[in-house]
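Apart from one protein chain that is not included, each protein chain of the complex appears where it belongs.
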Amino acid sequence: MLHLGLIAALVLLQFILPAYHHGNLARIMVLSVFAMGYNIMFGYAGLLSLGHAMFFTAGMYGMGLSVRLWDIPVGPAFVIGIFAAAALSLVVGLLALRTIGVAFMIVTLMFSQAVFLTILYFNPITRGDEGFVIAQQVRQIAGLDLSNPTTRYFAALILFAICLLAVLWLVRSRAGRVLIAIRENEERARLLGYDTWAHKLAAVVMSGTMAGAAGAAYGVLFGSVGASFAEVPFSILPLLYVLLGGPGTVIGPFVGTLFMFYLRDLSSSLTDAHMLVAGVVLILLTLFARRGIMGIVRERWLKWLP
Amino acid sequence: MAAMMLLSTRKLSRHFGGLRAVENVDFDLPEGQIRALIGPNGAGKTTFVSMLCGRIPVSSGDITFAGENVTRLPAHKRIQRGMAYTFQITSVFSDLTVQENVALAVQSRLERGAVLAGEVAKALAKVGLQDRADQIAGDLAYGHQRLLEIAMGLGQSPRLLILDEPTQGLSDGEVNDFIALIKDVAKDTTILLIEHNIDVVMALADKITVMNFGEVIAEGTPQEIHENATVQTAYLGG
Partner (left out) sequence: MVSKKISDFKPSRRKVLTGMAAAGATTALPGFVPFVQAQSSEPIRIGFQVHRTGIGAAYGRWYDRTTMAAAPVINDMGGLNGRPVEIISEDDGTDPKRGAEVVEKFATHHNTDIAYGTLFSHVVVGSAPRAGELKMPYFVVSEGHHVASGMLNRWTLQPGITDVKSQVQAMAPFVADNLGKKVTMIFPDYAFGHDHRDFFSAAIEAQGGEVIAKLAIPPTETSFTKYFPQIPRETEVIYHVMVGPAVLTFVKEMGEFFGSARPEIFGFIDSLEAVDLATPGLEFLEGTYFWEGMPRYAQENQSEYDKFYRAAIGVDNNGASVSDPKDVSTFAHMFGCWETLHTIKAGMEAAGYQGTSDRAKLVEAVEAMTDMAESQAHPQGAKVFNGKTHQVFGPQYISQVQDGRLVVQHKTALEDGFYPDEVDYTTQSF
């Protein structure tokens, strides 16, 4: 209900928001898909990855390079991007899940760094750190111009809604309950007869694929592809979004992305130290609000919140 | 060979570095029995049953469950074949409700829906936690967490239920309820019970296995064990 309400509200906002916030919200929806993907792994399965930028970038470059190298239309290219992210997350999952805890964090971080360096290494193909542009005239699906603000907004909204409902379905499914069980106590889950490793692998793949969908969508909707999306800060970002919004809640990632986006936007007008602001938020969160905004809402008021 | 052997081990060993926690254990448990496993602290009981259910790997030896060699199977596959294990050190999902805890146990063999809810309620009722279904597991008193642990074992409807010191932390009244419960469960479940409370052992066990320093030192009916000199020495630290 709440979730359908949120989607309905976002549809309404399209018509009343002033241009600036309208554009921001389209971005926020795409970025919160990234965060929702992150949340599957971190919030539900309890796997803390420090390398999610690689999945976002896999989607982004899977899409972008298909357009750049082979002139594939952005629709199919978008799908290729998603597959690229799915494939990468499968490989990373198979390798990284051999480790746990801090080692897992480091392994994901290193994989992500490897992806970043790969992009730089293949400079003639990828244009390295400089990145490249997806020209406005090719950014069309079924005749709809995705660079048009309204179309873009709805494209972002559709992706967001699909992912939101997918996460909702997931956490209500048997598999979702098992992920929570793994997060809470993996050994116990295993000794209740669950193949925890397979569940974790599935979580990594779903998480990475969703992050990749966000990356591909970002490239399609905003027209540029760049290696900076593969850098470490971009892996920390979804963690921040999720921590702020509420790990293990379905709409937490959206709420967190929304808050962080505007926090950044306002703080960068007021002070040069917006990174400091982000750091302070993180510290305050870990000290006083470990469950994030929606986690607190759930604890205090809405116990049923998934 | 009258009753079918549900579980057997041959030369089962587990070493931690130089420590032989379990050494060459041959063990047979026929279907339908309540077996007690006793021994002084550090005898290797928990280590032994942990190998049975796959929580820890074996160093050497073999485990056969329901006619199948399960030594190399991962834990969840053994559980799926009908083992259940309740932890000596309480291991519940402390941020989830009592009901969710048991549902996770039941769900591993069932699909969700009405059946699930019914089975969860049944398991909770058996241990007397039905009124606490919506409490957060971590908020329960220790004794109630022990009961929840047992309920999770029951919820799995296993063929073999391994209970590692289930009565630790229970009140006398609860212990009596527990004895009755296990007698009931034992009608269609084989039980392997690690227990320090000798009254519980005497009340329940068809047969007793005694371990010391990683080895089985005696096995027999409660009466035989009661009279066994070696066992007495082991417990008196001789």
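As written, the chains take the letters A and B, and residue 1 is the first residue of each chain.
Keep in mind that, in the parts below, a contact is a pair of C-beta atoms (placed from the backbone, for glycine too) under 8 Å apart; a residue touches a chain by one contact, two chains touch by 3 or more.
Worth saying up front: this structure is predicted, and the values here are computed from it rather than measured.
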Report summary line: Absent chain's touching partners (shown only) are A
Report task. Check each of A:V92, A:V107 or A:I134 against the chain that is not shown and name the one that touches it. Result -> A:I134
Query raised in the report: Hey, which of A:F104, A:Y194 or A:F222 is the one touching the hidden chain?
Result: A:F222
Requested in this report: Considering the whole complex rather than only what is displayed, give the residues of chain A touching the chain that is not shown.
Outcome: 16-24, 27, 117, 120-121, 123-124, 127-136, 147, 222-224, 226-229, 234, 264-265, 268-270, 272-275
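Going forward, only the chains that are shown with their structure count from here on.
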**Report entry** Averaged-CA centre spacing for the pair chain B and chain A, given as whole angstrom
**Finding:** 43
Query raised in the report: Hey, which residues of chain A end up touching chain B in the complex?
Result: 174, 177-178, 180-181, 184-185, 187-196
Query - Contacting residues of chain B [partner chain A, same complex] - result: 53-55, 74-77, 79-80, 85, 87, 91-96, 100, 103-105, 107-109, 111-112, 152, 156
